Every structure is written in C-alpha cells, then in structure tokens.
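In this view, the complex is presented without one of its protein chains, the others remaining in place.
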Amino acid sequence: MGGSGSGKTTVLRLIGGQLRPSSGAVNVDGQIVHELDTENLYLMRRKMGMLFQHGALFTDLTAFENVAFPLREHTDLNEELIRTLVLMKLHAVGLRNAAQLKPAEISGGMGRRVALARAIALDPELIMYDEPFAGLDPISMGVTANLIRNLNDALGSTSILVSHDVKECFAIADYVYFLSSGKIVAHGTPAEMAVSTHPYVKQFVNAEADGPVPFHYPGKTLADDLGLHAKGSR
Amino acid sequence: MQRKSLDVWVGLFVLLGVAAVMFLAFKAGNMSSLSFTDTYTITAKFDNIGGLKPQAPVKGAGVVVGRVSEIVFDDKTYQALVKLDIEEGYKFPKDSSAKILTAGLLGEQYIGLEAGGDEANLAEGDKIARTQSATVLEDLINQFIYSKAADGKDSK
Partner (left out) sequence: MIARFLAAIGAWLRHSIQDLGFAVRSFFIIIAASGGLFRRPRLVVEQLFFVGSRSLVITTVSGLFVGMVLGLQGYYTLTTYGATQSLGQLVALSLMRELGPVVTALLFAGRAGTSLTAEIGLMKAGEQLSAMEMMAVNPIQRVLAPRLWAGVIAMPILGGIFTAVGIIGSYLVGVVLIGVDEGSFWSQMQAGVDLWKDIVNGTYIKSMVFGIAVTFIALFQGYQAQPTPEDVSGATTRTVVISSLMVWWLDFMMTAVMFSK
C-alpha cells in the first residue's frame, strides 16, 4: 500500500521482469529475475498471473477468448478441454453467461472480473493485482475483494495486492507493507497497522489531510506570495 | 468476425488481385519479353540510327520477326553496329537489306528487312551488307530548302 507515486506498480513490474533494477535483485522462486534470459523469463512468467489496472482485456476478443488466450498460447489442449477450463474460470468469477460478450459490452466491474479469470487461467503460483479496486462501485469492490481472497485460498497461491483502498485491503490481506517514495516505511498485520503510531501509516489509515504527506505543494509561503509581512520586519 | 466469412473476404481479395495481374499481363501488356523462342543474331551497320533503341522491333513486310538487341558505336568504321535477334522460324536471303523506318509520323523507329534474291540464307553471326540509315529531319529540311533555292534560280 502507499500513496500515488510511491512505487507500488514499479515493484510489481520488477517482480514480473518488465523493469530491470539499477541495483539489487528480485528473487522469485529461487531465481533472480533480471538475470534470466528471454526463454527462462517467459517460463517464469507462466507461473505468474497479473491483473492490470482497469483490466487490460483484449478489446477485439470476447470474454471467453480473453480467458482462453493464455491457455491457447501455452498449452496444447484441445478446444473442448479449453472450453471446459474457460467456462470453469468464468464461473468462478460469476460471469460464465457473459462469455460471448466483448469488453465494450460489459461494465467496468465485470471486465475486471474477466481479467481476473484470465489472470488465473493457468492456475498460477503467484498472482499480482495492480489497483484491482480502482474505479469500482462498492458492490463490485466487495465482490472483487472476496474473489481475490477465495481464489488465493482455493489455488494455494501467493497474492500480491497493490492498492490504496484501506478498508478492502485490510479485510482480505494477511500482511501489509507500506511504501513511500520507493522505500518500505512500515509493515505488519492489518490489525497492527490499524493502530500503528508511525506518522505515515497513521495519516494513510485515518485518511488525514495533513501529515508526512503534505497538503500544500512545497514552495513559497502564503505570506511571501501575497506580499504580506509582520509589521516592522521589512 | 467469424472465421469463415473472414476467410471468404480475404480469398476474394486475393482473387481480385490475381485477376488484376492477369488483366495487366495479358490484355494491357505484351508477353513478348517472355517469349522463349530461339533466335539467331545478325548484325548491320548504319551511318545514322536516328532514334532506334534496343528492343525495337525488326519487321519483314510489316510483321515483327525479331528485336534489336544491342547498338554500339564502331570506332573503326565510325558507324553504328546494330545487333538483331531474329526468330529461328524466319529466314532471310543473304543479300537482304535493312532500313530504319518510322512507325507513323512521330512513332517509334524500327528496322525493316527487305528480302533479296540470294538462295543462301542469313545465319548466326552474318552481316547485312545493304543498309539505309534513318532519315534525319534536318537533312530533309536542308534538301528541301536547297531544291527550292535551285528552282528559284532556274526560273529567274
């Protein structure tokens, strides 16, 4: 968790190998990500599933074909088996009957769920979610959060959730890390974080206007801008 | 787009393309550069080839019997040496003559072969002895002016 620009999405991209670290290393399942060659990187990515902000569904394909995409690309399963698997994944997210619709024909929340079904198509060991609750109504948010938790438990995978929605995240997460300006400033269980006295965490969790993250954009003071000064201090 | 109808449109597209190729090749163009008939090469020397170009037709009695393959300047005789590729099926007597003619008034120039009376025929590598160069417009005009001036003088 963290504010905008704190580096949360960057961390996901580093894990997925889309960005190279300028120093240090990212170790996934025993392998250093940026040292892998293209082939091994692709092999590693097959063990991961990623849900992008706003879904990133392929707009020219139907929901069914979107979920079938990773199956068709990486397995040699016949069409019947693929159909069964895809429908099962869509059923898990409650959209089996929307299989023939295109992303433009379904709502944002539904599209997010189809993207989730696509992310788990290959039953990955590591699932990453980039701001999965962004722009969703309360109902969709609740549904998505529950899905994330249940799928994680059902598949026995590890899930990394990047978000700034405190309520939903604390409800489903086992452990929380707080990022600010690219550094981890605090970490602990949701219960510990809710009562944390760390100034950044406190401001974040309680949605306070001013704190370590300032309200005013840094620069001149109001007095300087308006040309006001205390009497006798010219 | 369903798989089947997409295929139909792409197939149609390619078919139209092929139709266009065939139309261009057969109706709008000529296949002569594709002809694989055997030819034999003979040469002819001209004082002036005028506007004759390689690939220009060689005609006998107006019918295309071959093509001009090469034109070079012979700096020993100061004449143009023209190589003609004549199709195997057409034979001309050894004493045939070659003229450079113009198709129409402003058309392309070609070589016209007039058959002679010799019993032996031209073969690969033979030379045509009797040639007539192209008519150069300026020479014609000079001739005309000259003859007009001569007429004028006579009638005085």
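Things worth noting here:
To keep things simple, chains are lettered A and B as they appear, and every chain counts its residues starting from 1.
Going forward, a contact is a pair of C-beta atoms (placed from the backbone, for glycine too) under 8 Å apart; a residue touches a chain by one contact, two chains touch by 3 or more.
Note that the structure is predicted; figures quoted are calculated from it, not measured.
Only one residue from A:10, A:53 or A:140 touches the chain missing from this view: A:53. Residue-level contact of chain B with the missing chain is found at 1, 6-7, 9-10, 12-14, 16-17, 19-21, 23-25, 27-34, 55, 106. Residue-level contact of chain A with the missing chain is found at 16, 18, 41-43, 45-46, 48, 50, 52-54, 56-59, 69-70, 73-74.
Here is the rule we go by: only the chains that are shown with their structure count from here on.
Rounded to a whole number, the gap between the C-alpha centres of chain A and chain B is 77 angstrom.
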